[in-house]
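Removed: one protein chain of the complex. Kept in place: all other protein chains.
Note that the chains take the letters A, B and C in the order they are written out, and that residue 1 is the start of every chain.
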Amino acid sequence: MDFKLTEEQEALKKEYIEFFEVEMKDAPPEFRINPSEALYSSDECWEFHRSMQKKLAAKGWLTMAWPEEYGGRGAPLIDQLLFSEVHATYRAPGIDGFGIKMFAPTLMQFANEEQKKRILPPIARGEVSYCQGWSEPDAGSDLAALKTRAEYRGGHYVVNGQKIWTTGAHRADHMFLLARTDPDQKRSGGLSVFNIENMKAPGIEVRPIKYMNGSHFYNEVYFTDLIVPEEDRIGEENAGWKSTRATMNFERSGIGGFISVRERLKELIEYTRTTKRDGGFLIENPLIRQKLAKLHIDVELGRALAYKVAWEQEKGNLAVSATLASQSKVFGSELTQRMANFSTEFMGLHGQLEASPWAPLNGIMIDAYQRCMGGNIAAGTSEIQRNIIAWAGLGLPRFN
Amino acid sequence: MDFKLTEEQEALKKEYIEFFEVEMKDAPPEFRINPSEALYSSDECWEFHRSMQKKLAAKGWLTMAWPEEYGGRGAPLIDQLLFSEVHATYRAPGIDGFGIKMFAPTLMQFANEEQKKRILPPIARGEVSYCQGWSEPDAGSDLAALKTRAEYRGGHYVVNGQKIWTTGAHRADHMFLLARTDPDQKRSGGLSVFNIENMKAPGIEVRPIKYMNGSHFYNEVYFTDLIVPEEDRIGEENAGWKSTRATMNFERSGIGGFISVRERLKELIEYTRTTKRDGGFLIENPLIRQKLAKLHIDVELGRALAYKVAWEQEKGNLAVSATLASQSKVFGSELTQRMANFSTEFMGLHGQLEASPWAPLNGIMIDAYQRCMGGNIAAGTSEIQRNIIAWAGLGLPRFN
Amino acid sequence: MDLSFTSEQDMLRDSAARFLANECPFEKVKELEESAEGYSADLWQQVADLGWLGMAFPEAYGGFGGSFMDLVVIQEEIGKALFPSPFFSTVVECGSIILEGGSEKQKVELLGAIAEGSLIVSLAQYEEEGSYLESGIAMKAAPLDDGYTLSGTKYFARDANIAHKLIVAAVVEGKGPTLFLVDAQASRVTATKMPTIAMDNTCVVELADLRVSKEDIIGPLGGAWPILEKTQARAAIAQAAEMLGGCKVCIAMTTGYAKEREQYGRVIGGNQVIQHYLVNMLLAHDTANSYLYQVASMVDDGEDFSAAASALKAATNENYKFVSERAVQIHGGIGTSREHDIALFYRRAKSYESRCGSTDLHYEKVMEGLLQEA
Partner (left out) sequence: MDLSFTSEQDMLRDSAARFLANECPFEKVKELEESAEGYSADLWQQVADLGWLGMAFPEAYGGFGGSFMDLVVIQEEIGKALFPSPFFSTVVECGSIILEGGSEKQKVELLGAIAEGSLIVSLAQYEEEGSYLESGIAMKAAPLDDGYTLSGTKYFARDANIAHKLIVAAVVEGKGPTLFLVDAQASRVTATKMPTIAMDNTCVVELADLRVSKEDIIGPLGGAWPILEKTQARAAIAQAAEMLGGCKVCIAMTTGYAKEREQYGRVIGGNQVIQHYLVNMLLAHDTANSYLYQVASMVDDGEDFSAAASALKAATNENYKFVSERAVQIHGGIGTSREHDIALFYRRAKSYESRCGSTDLHYEKVMEGLLQEA
């Protein structure tokens, strides 16, 4: 075992740090609160994200772990992890996870040559932005129950139906869509994957869903007789479930989440060192000290686990890494929740304050207290993740 | 709402206190550690228990809530609760719960007149001791899967099979047995209840099971061609499940558990007030203070719930009180576990010590750390209790 | 011993529940949350007419002479409906303070006006640091010939933006913290809403050389703390009642949802993990709720309830957060949306935990109580 970085890795890491140190100086302040969602919240943030995306592409960092033939440089996942750590440390935007981490690997594995040549390069160049057309009102945890219909009409499909919880649909250029192409096949049979070329096309209506705190990143997407050319179906007709399951398992080390908690924890500690209450600094309170220590430990544990995820994936132990990735997801989202709950608690009366001149850390923690619920639910609820770990990881039987 | 005691209740309570104050002075010290199991552990403890049983009967306290026709005085359950509180405060033995709280109410409801006249009076007089013949190696949580066979042979039954986790079988005079009388009926059909008149009869073999810490209260009971007269079958043949389910629901307020924790907590607080480490008393440690406060609060909450259980039962809301009793059981056993874990933790190196001159509080807490697991499992595991609450209390559907 | 409510209390509860269900459904709650006033003057008058505002004041002061348990019943129903109103600030907090510390004249005038619905009062106790302690009151009351002048900023004053009067805690040199009744709508008083997770009327209040006459002092000079300590303990119980009402609805809504929402061909409430979540939520509610009535009885029976109030509030803080959090989790995506109602409880739970003292402070008070006993 060797946890040390190579000289090349140390040099790369330094380069990342120098880059973000400069580039994030002028970032809109919303990114300090929640970078992965801030990008969708205002035109200014979105512009900043898009310009960062192009810069990262130019540096070759956007797709470093992609095979060279698709515009990557075949870097080991551990290098990718290092990049993700630094990226998360600076709470930087610029990564379109839907395109780069989910759809692109699916394309590499399941698309035909024409599609790869057409769809992958703009993703690699950071020119486009994707959203994910999966969940439906009656198909959340149980994705295979989805009903959105794509009917083949010779040369093209006609799509009708509704998606929900579509993060960033109001900003995205494209969507990868999972729809039912054979209505006679139930559940996971009869589904196909499509590349939706233009989210502004007639036949698509995007309606905002406000999150509990009023912010807008989720959407409903309605399809009414949307025409999708046959050449935008990815993979075999009715074989979409297989590639979708593969999509679920790409790059899910979760390192970004742990780094995010680590950085917030640093700010929290600074807050407790500089905030006085009842004659002492908060950091002098043993109850607060111990809880901060516990959070720090969990960050370290989670980070070690994330490294293991990447390592197992790198070694080709995909079943192992998929289970570990579910563990990382659960551990990370629940850790974020513990941090948000605890910190807003010890802030006392101030803990309830949203971003404002009076709010500690400009309300990052009360924001997290609300956003963390999304984290526990989106991309597979904590319950679904635990089911998966039990079935796939521990080999426990699945009953219905 | 009125939580005040009546003058009569205050007087009764005073009488209980005066009684136990005197009677418990000479109790064997094991009762201070775990009264409900100490009685089975040594001849001396058993003798003390038996003599206490008779004294309580003489006072009329053993069966105060029984109907007068069976030797009780029809006292309200709240009075019974007050007695249980004082009894638990002094960690006194003398209550044969199997006979008084479980079998006797079953008899009152399901036995014939002859049986009531024959079996109930010795229980009321505190002369006998029962054990409960329910669990089997393959029928624990799933009691209805039991296999012990009672075959009718004209005028009597012949019993063969094995019971397990039979608390006190090595001390008891009698057993109430649940056995399969119709082998063609599966599960809860085909079961009958029997009064086993003599635990020393040929055809019964009792083998000890040592608990994880080596102590002996559980047993295996083997039946080999045991003859049981027909007149000792309680209720209809093959209708034993109904009375067994009723037995499960008698007097389960759980007040004793909460009082037990409260008393231990008092001792713990005294320990932290008088024990120095690293220049200060343990009670000065804010981490310890807060955890003690939490335990105290949970005791208060649990006690309030136990009162509600008794109140609802008294009002005849049996379905409500049964669900609440399951809640009380789960809350109480898990509270005991928290107390045991936390206290043995803050005792530091001393926390691991079993009863000995060096052990804090003579090892009560490390004993509890082990016994609490039995508490979470016996008489329906915490999981089964939660299932019952979900199904019966919340009306959630039961799937298999 | 009698653990049942009186029939009057049952009626009070039913009528409150019916009123709030009809007049303040969750749609209305969200509308009020988003409004600048944060309450409905119309509904306020209606609850005055229903007798809620004077329920627990003595008849001599224009009230109905109800018990503290009656107030608890109303608070539970308010908590179930999430009714946005100045009930807590005006009736529970300031009403108690006036009753506890006010002069006969103040009681007659102020409590009567509160009961009628014509007077909203806000407690301005906290300062920048957010301390709950007596020592946290640092604002000076500078003596003047026939009174004092108050200058400075108070924080976390609930409903100050809509209040007619404020009760301001300020220090009289040589005497200590003192309570002053001031006109909230005076030109030298500015109340600004702070954005809280509960989207309620929590305010920063600026006082600029505000004159107060001696007659507008509540209680003795330097006597603020005993009054505040006692009334805040009462308020903590009433707040816990409101929170436990919220828990109850979370459990009911979530159980209902779990029985209807299908995934994988069956209702999600058939999943054992969901069942056990709901059972743990029920346990959290039922234990604390049983204790609530016990503690409320202590108030009515004149027993010392301060440590018990802390025990109740600490437990309820934890339990409401737990229950509302699991409620959102079981609802899944829809539970996180503003459109749905369940997250309203989740947001309130976090805000309410800081009211009437932090959880840690309450634990410490419980411990102090235990050590006094021992």
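What we mean here is this: a residue touches a chain if its C-beta (ideal position, glycine included) is under 8 Å from a C-beta of that chain, and two chains touch if they have at least 3 such contacts.
Values in this document were obtained by computation on a predicted structure and should not be read as measured data.
Peer 1: Counting contacts across the entire complex, name the shown chains the missing chain touches.
Peer 2: A, B, C
Peer 1: Which of these touches the unseen chain: B:L5, B:M108, B:A145 or B:A392?
Peer 2: Result: among the candidates, B:A145 touches the missing chain.
Peer 1: Which residue among A:C45, A:A139, A:V159 or A:L292 touches the omitted chain?
Peer 2: A:L292
Peer 1: Please output the residues of chain B touching the missing chain, sorted low to high.
Peer 2: 135, 138, 140-142, 145, 164-165, 209-214, 218, 276-279, 287, 337, 341, 344-356, 358-359, 363, 366, 369-370, 373-374, 376-378, 381-383, 386, 400
Peer 1: Going by the touch rule given at the top, which residues of chain A touch the chain that is not shown?
Peer 2: Its contact residues with the unshown chain are 1-6, 9, 78, 266, 269-270, 273, 283, 286, 289-290, 292-294, 296-298, 300-302, 304-305, 307-308, 311, 315, 324, 327, 330-331, 383, 386-387, 389-391, 393-399.
Peer 1: Would you write out the residues of chain C that touch the absent chain, in ascending order?
Peer 2: The list for chain C reads 271-273, 276.
We adopt the following convention: only the chains that are shown with their structure count from here on.
Peer 1: Looking at C-alpha means, what's the farthest chain from chain A?
Peer 2: Max centre-to-centre separation from chain A belongs to B.
Peer 1: From the mean C-alpha coordinate of chain A to that of chain C, what's the distance rounded to whole Å?
Peer 2: Each chain's C-alpha centroid was found; their separation is 39 Å.
Peer 1: Enumerate the residues of chain A that touch no fewer than two other chains.
Peer 2: 287, 400
Peer 1: Using the touch rule from the top of the page, what residues of chain C touch 2 or more other chains?
Peer 2: In chain C, the residues touching two or more other chains are 266, 274, 360.
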